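Only one protein chain is missing from this complex, and each of the others stays in its spot.
Per-chain numbering from 1; labels A and B assigned in written order.
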Amino acid sequence: MVRVTSQEVAAHVDGELLGDSGRVLTRIGPLQGADGSTLSFLSNPRYRSQLAASQAGCVLVGVADRSHVAGRPCAILCADPYLAYARVSQWWAAQQRHDVPPGIHPSAVVAPSAHVDPSAVIGALAVVEEGARIGARARVGAHCLVGREAEIGADTCLAGRVTFAERCRIGARGLVHPGAVIGADGFGFAPAGGRWEKIEQLAAVSIGDDVEIGANTCIDRGALEDTVLGDGVKLDNLVQIGHNVQVGAHTAMAGCVGVAGSARIGAHCTLGGGAIVLGHLELADHVHVSAATVVTRSILRPGQYTGVFPFDDNASWEKNAATLRQLHAMRDRLRAIESRQRTT
Amino acid sequence: MVRVTSQEVAAHVDGELLGDSGRVLTRIGPLQGADGSTLSFLSNPRYRSQLAASQAGCVLVGVADRSHVAGRPCAILCADPYLAYARVSQWWAAQQRHDVPPGIHPSAVVAPSAHVDPSAVIGALAVVEEGARIGARARVGAHCLVGREAEIGADTCLAGRVTFAERCRIGARGLVHPGAVIGADGFGFAPAGGRWEKIEQLAAVSIGDDVEIGANTCIDRGALEDTVLGDGVKLDNLVQIGHNVQVGAHTAMAGCVGVAGSARIGAHCTLGGGAIVLGHLELADHVHVSAATVVTRSILRPGQYTGVFPFDDNASWEKNAATLRQLHAMRDRLRAIESRQRTT
Partner (left out) sequence: MVRVTSQEVAAHVDGELLGDSGRVLTRIGPLQGADGSTLSFLSNPRYRSQLAASQAGCVLVGVADRSHVAGRPCAILCADPYLAYARVSQWWAAQQRHDVPPGIHPSAVVAPSAHVDPSAVIGALAVVEEGARIGARARVGAHCLVGREAEIGADTCLAGRVTFAERCRIGARGLVHPGAVIGADGFGFAPAGGRWEKIEQLAAVSIGDDVEIGANTCIDRGALEDTVLGDGVKLDNLVQIGHNVQVGAHTAMAGCVGVAGSARIGAHCTLGGGAIVLGHLELADHVHVSAATVVTRSILRPGQYTGVFPFDDNASWEKNAATLRQLHAMRDRLRAIESRQRTT
């Protein structure tokens, strides 16, 4: 169990401690349901009423909230309380993490020509193939496969059961969640008289530093040139990245996003859950696509883009959806009326 | 092969047997294509014409269908023939199931501090980590991973290749299909000067009794408090449940559903395939969301809700979709016409 004092927290986030500097904190939790040993935080002013009612032993708040923590047993003022919470969560996790000693689990199957740094961890029943390279302090979890000549950078962690195929590369400090498949074949076929002729996917996947990839997410290898994820990219679960796609640095995609082949996504973009980007399109830097939106043409200007059918009770939807099929005809009727009005 | 008599089936479903009580049945099958040794059923009156034409040796039908089975070799009347079919299917499956003797497969890697009930089965090449608890008669299939201090309830089955991460818990009589990932990190990052700072996901996943989870479905661990699935929840394949989500008892979600973080779904809800629920929303009990519908605000009243763009031949769609981008302008033009009519 983690056990820290309010003073240690304040020092860690470089914040100004108000009140009890020796408050012992054993839990991070939301304002609601907090008790005297809970460290909590307020980042969204909308929840200020929860702050007043909260029994939290210590709260991280923004400097503008100084007056709202007067009278509390303990508070820490910081420039960005959400970021402070993120940093505290990392510190907390580091304290409760179970150290795994470096080395190769006896049940793992590691090819003689693979290069595994002595400080790396290879988990139970993992497979590391010929010529693969596992960097310093990297962790390859149980049931992972690191294919032939693949490269795992320093301090990168493949949680259990990740497939990292032949010749694919990931940089430093990455985190790949279970079930992710990096480097399966892209979906490429040439039509041939009613059948499909396979186009072999000869390139690989190249991933930068500080990238996180969610559970059961798939990133296909390129046909002729690598599929590329830039530094700091964050992908949630069940995301599909087609072959030859390029994703710019620090772009984030929520769960169930699909990016079709050869699309180029800029840097600092966000794609909401279930969004789809069609193939060969380009998205500029700082483009934000709302959840469930289907991007059917390139977006060259930064901004927020949306395309979602507004849901309704089923009966209302049925009427509106049926009418939608006549929309173009309605427009023509509207024009006809306008034209008749003009002539009368 | 299963081999039962019509009398045994009638007794099993507590139905009224009409006709041949000694009819031997070796197969359950649809009405079409059935033969004299097939047990079939009619639950939807729409298929009554198939009943008349069917060669099925024995049919399960509702009590209202008594007249429709006159003259058949054998029929069983029951209150709910679909439910009767479900129960027979279970009985059938139990008879053809291959018993696996309790115990730990020699190729499995089980930590010394894990507690595995002597009646449980740990399959080939499974990994059970420190402090995990595997309940009575539970089955952990081949290539599964049960993380540190995770708990698998009595009679729960993790089919092969399930990841059940650290500290996550599932109750009794659950069934988790291959590729499911329970307890990967939720998708949480704080923006930090153009980069993303990871928010560690400190809580876990808590799953009730009688829950079924489909293949390659992902349920993320909570940031500060557990992600929770109530008793009797049924999730199909490739479903994404974000961190901190709460799903009420007996709610069912079809394939490819995505529920974003911190959403609270009520009890007895159904979500059709590909539906998406955005983050932090609330759905009341008994809310039914149609397939492919995107829920963008809370739904506090029971009912059926839909939001799907009606598909059409491509040319018609193109015209209507293009016009849709002018819809608000059309409304203004309509108003203008109405206003001109009023003034004339």
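Operating definition for what follows: contacts are C-beta pairs under 8 Å (C-beta built on N, C-alpha and C of every residue); 3 or more make two chains touch, one makes a residue touch a chain.
No experiment lies behind these values; they were computed from the predicted model shown.
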Which of B:150, B:245 or B:292 contacts the chain that the document leaves out: B:292
Touch list for chain A against the chain that is not drawn: 109, 125, 127, 130, 143, 145, 148, 161, 163, 165, 179, 181, 184-185, 187-192, 194-200, 202, 216, 218, 220, 223-225, 238, 240, 242, 256, 258, 260, 276, 278, 289-290, 293-296, 303-310, 312, 316, 319-320, 322-324, 326-327, 330, 333-334, 337, 340
Residues in chain B touching the chain absent from view: 28-30, 33, 80, 82-83, 85-87, 89-90, 92-93, 96, 98, 105, 107, 123-125, 142-143, 159-161, 175, 177-179, 210, 212, 214-216, 232, 234, 236-238, 250, 252, 254-256, 268, 273-274, 291-292, 308-314, 317-318, 321-322, 324-328, 330-331, 334, 337-338, 341
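Note that in this section only the chains that are shown with their structure count from here on.
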Mean-CA-position distance for chain B and chain A (Å): 26
